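This is the structure I have questions about; it appears just below.
Of the protein chains in this complex, all but one are displayed in their positions.
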Amino acid sequence: MDSRLHRAWAEGKGALNGWLSIPSTVTAEFMALQDFDSLTVDLQHGLVDYQTALSLFQAVEGRGPAPLARVPWNEPGIIMKLLDAGAMGIICPMINTADDAKKFVGACRYHPDGYRSTGPTRAGLIYPNYFPQANKSIVTLAMIETVEAVGNVDAICATPGLTGVYVGPSDLAVSMLKSPGMDPTDPEVVANIDKILAAVKKAGLKAGIHCLTAAYSRKMVEKGFDFVTLASDVRMFLNAASGDVKTYRDLEAKR
Amino acid sequence: MDSRLHRAWAEGKGALNGWLSIPSTVTAEFMALQDFDSLTVDLQHGLVDYQTALSLFQAVEGRGPAPLARVPWNEPGIIMKLLDAGAMGIICPMINTADDAKKFVGACRYHPDGYRSTGPTRAGLIYPNYFPQANKSIVTLAMIETVEAVGNVDAICATPGLTGVYVGPSDLAVSMLKSPGMDPTDPEVVANIDKILAAVKKAGLKAGIHCLTAAYSRKMVEKGFDFVTLASDVRMFLNAASGDVKTYRDLEAKR
Amino acid sequence: MDSRLHRAWAEGKGALNGWLSIPSTVTAEFMALQDFDSLTVDLQHGLVDYQTALSLFQAVEGRGPAPLARVPWNEPGIIMKLLDAGAMGIICPMINTADDAKKFVGACRYHPDGYRSTGPTRAGLIYPNYFPQANKSIVTLAMIETVEAVGNVDAICATPGLTGVYVGPSDLAVSMLKSPGMDPTDPEVVANIDKILAAVKKAGLKAGIHCLTAAYSRKMVEKGFDFVTLASDVRMFLNAASGDVKTYRDLEAKR
Amino acid sequence: MDSRLHRAWAEGKGALNGWLSIPSTVTAEFMALQDFDSLTVDLQHGLVDYQTALSLFQAVEGRGPAPLARVPWNEPGIIMKLLDAGAMGIICPMINTADDAKKFVGACRYHPDGYRSTGPTRAGLIYPNYFPQANKSIVTLAMIETVEAVGNVDAICATPGLTGVYVGPSDLAVSMLKSPGMDPTDPEVVANIDKILAAVKKAGLKAGIHCLTAAYSRKMVEKGFDFVTLASDVRMFLNAASGDVKTYRDLEAKR
Amino acid sequence: MDSRLHRAWAEGKGALNGWLSIPSTVTAEFMALQDFDSLTVDLQHGLVDYQTALSLFQAVEGRGPAPLARVPWNEPGIIMKLLDAGAMGIICPMINTADDAKKFVGACRYHPDGYRSTGPTRAGLIYPNYFPQANKSIVTLAMIETVEAVGNVDAICATPGLTGVYVGPSDLAVSMLKSPGMDPTDPEVVANIDKILAAVKKAGLKAGIHCLTAAYSRKMVEKGFDFVTLASDVRMFLNAASGDVKTYRDLEAKR
Partner (left out) sequence: MDSRLHRAWAEGKGALNGWLSIPSTVTAEFMALQDFDSLTVDLQHGLVDYQTALSLFQAVEGRGPAPLARVPWNEPGIIMKLLDAGAMGIICPMINTADDAKKFVGACRYHPDGYRSTGPTRAGLIYPNYFPQANKSIVTLAMIETVEAVGNVDAICATPGLTGVYVGPSDLAVSMLKSPGMDPTDPEVVANIDKILAAVKKAGLKAGIHCLTAAYSRKMVEKGFDFVTLASDVRMFLNAASGDVKTYRDLEAKR
């Protein structure tokens, strides 16, 4: 399996990921027309279920960005369904221990590397020579987003078959009894992110992080992250709509 | 978060809940136009999955009744998805032990009260100031519907963060080797319901029960229940359709 | 093509028709389980478009009642699509003149009886030997629902290939500058309905009428109508839901 | 029928309209949360058909903005279906003559003002006392968007029951053999827009215009327009997504 | 606009067209993975409406075959919607006269070549530089499928802006009082097809024909047709399913 994401990494570049939370093939296609290296369908906090995710993969297909998915939870049923539907990688939330990581990665890998069931109905059709390649090409990103997970980061990174780690800064902050939010500047949160990054790099894995703004995303790549997510379709849309209306109402008020 | 349900309880009144089992925004909107305090989208026995549940929440929105959901099973993925989609509360089936209750409530509460992941895509948008309020406002109702659960009712009610208990009389009867059915009059079943009610009240929690008729629902409120469900959209529709056709055919036969 | 509707008419009995306005296969299947002779998917005032109508036909299939459709307007595109999708008959609104009727019936009949295009994708599959039978079996009902149409009723009934006429009492009343409503008792409206019935019978065609209650429906059959519609899924559902809630609230108020 | 749109006009203020071209209840609800006076579901150039339009009306319901629809073409079937589904007004494209306008307005008005068929399945439910009010409350906006229509603007404005006119600047420019585009500054196009505005005002009707930016929209209100559309959900979304990605890629290139 | 269809014609080759009648993005994507030059979404006899057609275009996008659509009837609303959604060409049924052809072609062409309204929401996004190219690139194929149309074939072919003609052999046979069917061998039907082909070639237009088998399709290309349709997704699927089951049941019977 070849993709813009695989190529960006092969060239040693940080990859730019987009985020699909709106259950519409139309907005997904709009996102796929932008210059992203990958697009992640979010089945956790996004407003998207399996059947919609399948249609989003189809709408994104052939546009360039590699299709990924974030699953609602570390459950093998939905992980395997999304891979069969054509996801080139899975982001799994709330990986707190090495056991969590092993269960997650195993669901993404065929025997003997894992326990994924064969039958890649759509994936086998759109990716030539799928079975021999899948175990090495499918991207597996474990979310580190609690204090507990930070404590276990080395053990998590030692999981065979794990591609990398994806930092969820908002849940991480909440687990530190701080307010949720993206693009953190709180020194304690940043310290934990740095700790994760160092562990991931030491283990020779890929490091990813969920960001909000282009500026923060770039900063993270420059810091060493290999994969950054630029906000989401929801935030982009809401910012644009509220901004335009505000401009109008401000002009009206000034009159 | 404010709602008719929260207000009814604040006023010490029993709340009237409706039940959405039909996967249609049209029938959901019809239900939302009636004088219910809350409406529960049933993802367990109802013919409804996540994507449909989201659209039902949207159709109900702004009509008055508080949107709740019953989940298919005690699984964190779907519980969190429904809360993010705007459910103000979750009814969870088959809570048989205190451990079940803890796992359920934890999925509904952010750290440190639970392990819910942050990212309330729709909820955060439609409920102002969501994060600081969610842990105290989100309603969590554990279904007590087996003999085992009745035996553990005090332990279940001791779960921190649990709002209350919801009695499923039909499964309870089946677990007693009796026939399934609603609005039970069998003395042994009624005795178990009374036992649950007493335990819930002692614990200072809310007591709810699934009913069929308006008369039985009112009787339960008068008995002390805080939350009663009046049949379901399915039963209302079937009764009406079969009744009207029968009236016609009876008139035809008399001719 | 054989159906309960065709059989009822062959036996000289008035047929009982149900009305599908809710865009849900679930409520359609509920209706199909009742003892109707036919079920009409309403694409005019119903909340239903072509793609949904197709799924409603599939949900009704094999349950007994003959599937019919009311089209939004006298337009050949949608008439032919619904026949290809499996409708055994079409009710067409606002037929005011013989030309209207000719255009309508022509869209339902293959050459040389009309100008329907061949290609009955689903109909040809589910109805054996479709092409040779379609022209004589497909039911065509022209709605007479204006004063103008009443004036032209004989000419309309003279249209070759027209199966019958379907009275829309509410629009008829409005065209007489009266209030809309079903099951009319206003003598002038009733007089026009009687006039239509007499003309249809004289022409040897089938007479149908849209009704609300079982009692009125039966009265119309006894008056000579061959086809009566018993309210609609929407009205049945709303009556049931509002009735049950009212009973509860009345009991609550009495307390 | 009361709405923010009706109130804005009653107060003599220009109304701000939003535009829904994306077939998603999620993006529609996002738009409905903004400070618009009305929201128009575009069934002409928007990626939306009837069944989706119905769900968009439901998602918008109760949020504030009045729901309107632009129809694909001047055809009575779809106009009446959208009104029954809850549209408070219709924008009809390509009204070039007084006959076009009469056909359009007639489809929106019950007898004796027009030929709309009664049966407002959803509208009658959500708008109390619908029938007596509909003929005076339903908004009818005829699009003037060709040179021919400009020539006939006085005759069009003389159509009884017409609420106003909606200028389509892009088609108007194309009909003048100029390039399509919004927020025109070409003096000849602007001259035609001014001519339309003057005629509409002289006739005592409402004048609306499709705009792109907040600044241009406000300018049009200050010029005398009563109704301005601020771009569309599609343009807002595309601007936001392409802008954010560009910012990121520019930062990357600078590195 | 560039496409495999445009390229095949530029190289003087007959193009192979596939036919999408199943309302599923999954089967559409399967078809798009085959070696077709174009794929036509059939909104006439196919089980497909606008909203589904849009999703089929998205599923086909980027796979190679040019997306076309057959409309239900010669109506400007749906023709323009499909072009805006990304159709590179339109096949219009039942073009019997030069006036029919003019109305059809006009709906596909911007002023001054026609009366298409500007606003190509999806088409303008996926096809760079759309407006200046659309009038010359959009394919317009008028169906000749009645005896009347054969009589008017020269006049139809003289319509400015018409790309070509598409023969519907089954309706043509029916209009000759013969049985419907594809791949005709009846000499009188073949004679009419030959007459159409000759007229189209004389006019310098493209000739297309609806076929069933690969063999007949090739024969038509060799005869001079520029565009042949190989059966449909429905027929392929039904042949395969019934064939496999029959093989099994035959083996069972032999036992």
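First chain written, first letter: the chains are A, B, C, D and E, and each begins at residue 1.
Quick note on the criterion: a contact is a pair of C-beta atoms (placed from the backbone, for glycine too) under 8 Å apart; a residue touches a chain by one contact, two chains touch by 3 or more.
The model shown is predicted, which means the values in this text are computed figures rather than measured ones.
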Could you tell me which of the visible chains the hidden chain touches?
A, B, C, E
In the full complex, which of C:17, C:58 or C:192 touches the chain missing from this view?
C:58
One chain is left out of this view; which of B:3, B:118, B:170 or B:192 touches it in the full complex?
B:170
Applying the definition given at the start, please give the residues of subunit C touching the unseen chain.
25-26, 29-30, 33, 54-55, 58-59, 61-63, 122, 125-126
Which subunit B residues touch the hidden chain?
21, 23, 43-49, 51-52, 71-73, 75, 78, 93-94, 145-146, 168, 170-171, 174-175, 177, 179-180, 234, 238
What residues on subunit A make contact with the chain left out of this view?
49-51, 54, 75-78, 80-81, 84-85, 110-112, 115, 117-122, 125, 131
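Criterion: only the chains that are shown with their structure count from here on.
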Quick check on this structure: which chain has its C-alpha centroid closest to the centroid of all protein C-alpha atoms?
D
Express in whole angstrom the distance between the two chain centres, defined as the mean CA positions of subunit A and subunit E.
41
In subunit A, what residues contact two or more other chains?
23, 26, 30, 47, 234, 238
Hey, how would you classify the chain contact layout here, line, ring, star, complete or other?
other
